[in-house]
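Here you go, one structure.
Shown here: the complex without one of its protein chains, the others still in place.
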Amino acid sequence: MLEVTGLACARGEHQLFAGLSFALTGGELLQVQGENGSGKTTLLRTLCGYIQPSAGEIRWHGKSLRELDDEYYANIVYLGHANAIKDELNALENLRISSALSGWAVSDSVAIAALRRMGLRGRETFPVKVLSQGQRRRVALARLLISKASLWILDEPLAALDVNAVGLMQEILGEHLGNHGMVVFTTHQTLEVAGVATRLLKLS
Amino acid sequence: MNTLSVYSLLDLVIRRDVILAMRRRADVLTTLIFFVLVVSLFPLAVGSEMDMLRKMAPGVVWVAALLASMLSLGRMFSADFQDGTLEQMMLVPQSLSMMVLGKIAAHWMLSGLPLVLIAPVLGLQFDMSGDALLVLVISLLIGTPVLSMIGAFGAALTLGLRGGGVLVSLLVLPLCVPVLIFGTGAVTAVTGGVSAAPNLALLGAFLLMSLLFTPWVSALALRISME
Partner (left out) sequence: MAINWFKYSAPSTFYGLAGKMIPWLAWPAALLFCTGMYIGFFVAPTDAVQSEAYRIIFVHVPASILSMLIYLVMAGYAALGLIFNTRLSSMMATALAPTGALFAFISLWTGALWGKPMWGAWWVWDARLTSELILLFLYLGFIALQSSIEDPRRADRAGALLAIVGSVNVPIIYFSVQWWNTMHQGSTVKLSGTSMHIAMQQAMFSMLAAMWLYAIAISLSRVRSIILERERNTLWVAELAEVKQ
């Protein structure tokens, strides 16, 4: 259960947003909307703890982020604009390392299954640098499949994906929400999950 | 809790960095070649008079080690920063300080250790005696990790900034002066017939202090740079 109260953020010298409040429980899908430069990425990154807000509080299950640290991080997964995968490693190795670091190491068979589901059958052991942009994004998204985090923070997850992959993403999000997961995301394309109403948060 | 033990975390991070470096072997080798090149330039520049070279040897090798260390600092955080893997490391329920220590250890193994191993060969070029060579190698063995650690702090502070290597060097080199002084001092002591122990002991003290503080301070610097 994520609670945000009175959040305000400034970048450089401008105030991006202020007085932002919302709450998110299991099974909810929240889309952050706003024009370019309105602070969508900043909000997401503040939820990740990279940026200290200039005012307001973020609470996870009642406890403030500042106190929580590891407990919170064990429960979130973030996908930003960068794919966060190493070019020199292959897709499988990338997944191995990211899952090991998260503390929930998965077996190779689980990782391979995830990659295959993402449409990378036969390419699991190719070095990432030979994959296309869309394929790399799929590797990044495979991380979501093997993660056990309940809160997904996704910044434009559909970037570089083709129509099939978009459909797949919607399926995956649906499953996660069905498992009582939470998703906060931004997108420039349409992203809807069947059977789930998308809550909207507008940043002006 | 998913927190890994210190040992498993270090093992994971060091393995990762070493494997990554091995797949980009050229980077690692260029640092080594630079070191050898710089050391070899000095006799060309100052003449091959053996007495003078013998006196200069510890200084030359140490300064070259310092410069080679600065050169390789870019590799520590920069690549991970650019592809987003560094910020992911800050989002896992593991100690960032320990991960930084792992990265420093890997950096030293790839940049510092080769220098230590090749130093005897270079020392011979300068006609250093057996005793002096031994102390040189020991001083480098203790001192190069400290250089990697101080360098990590500089690299973390300047993450993503233009001005690159020069800025890091400006920040880091003054802080490395004590290591330089005692590193060369150890060798000079031995060639002068005195024990090198006090110098080496001080280097050891620097090593311990850096081990205690640099991972934590560098992690702090990373968080500041990531905002």
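Per-chain residue numbering starts at 1, and chain names A and B are given in the order in which the chains are listed.
Methods note: contacts are C-beta pairs under 8 Å (C-beta built on N, C-alpha and C of every residue); 3 or more make two chains touch, one makes a residue touch a chain.
Since the model is a prediction, treat every value here as computed from it, not as a measurement.
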item	value
Among B:62, B:126 or B:182, the residue in touch with the chain that has been omitted	B:182
Hidden-chain contact residue, picked from the options B:47, B:130 or B:174	B:174
Contact set of chain B toward the excluded chain (per top definition)	153, 157-158, 161-163, 167, 170-171, 173-175, 177-178, 181-182, 185, 188, 217, 220-221, 224-225, 227
Interface with the unshown chain - residue positions in chain A	11-14
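The definition used in the following text is that only the chains that are shown with their structure count from here on.
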item	value
Centre distance in Å when chain A and chain B are each reduced to the mean of their C-alpha atoms	36
Contacting residues of chain B [partner chain A, same complex]	1-4, 12, 16, 19-20, 23-24, 82-85, 87-94, 226-227
Of all residues in chain A, those that touch chain B in their complex	48-52, 69-71, 73-74, 76-78, 80-89, 93, 97-98, 100-104
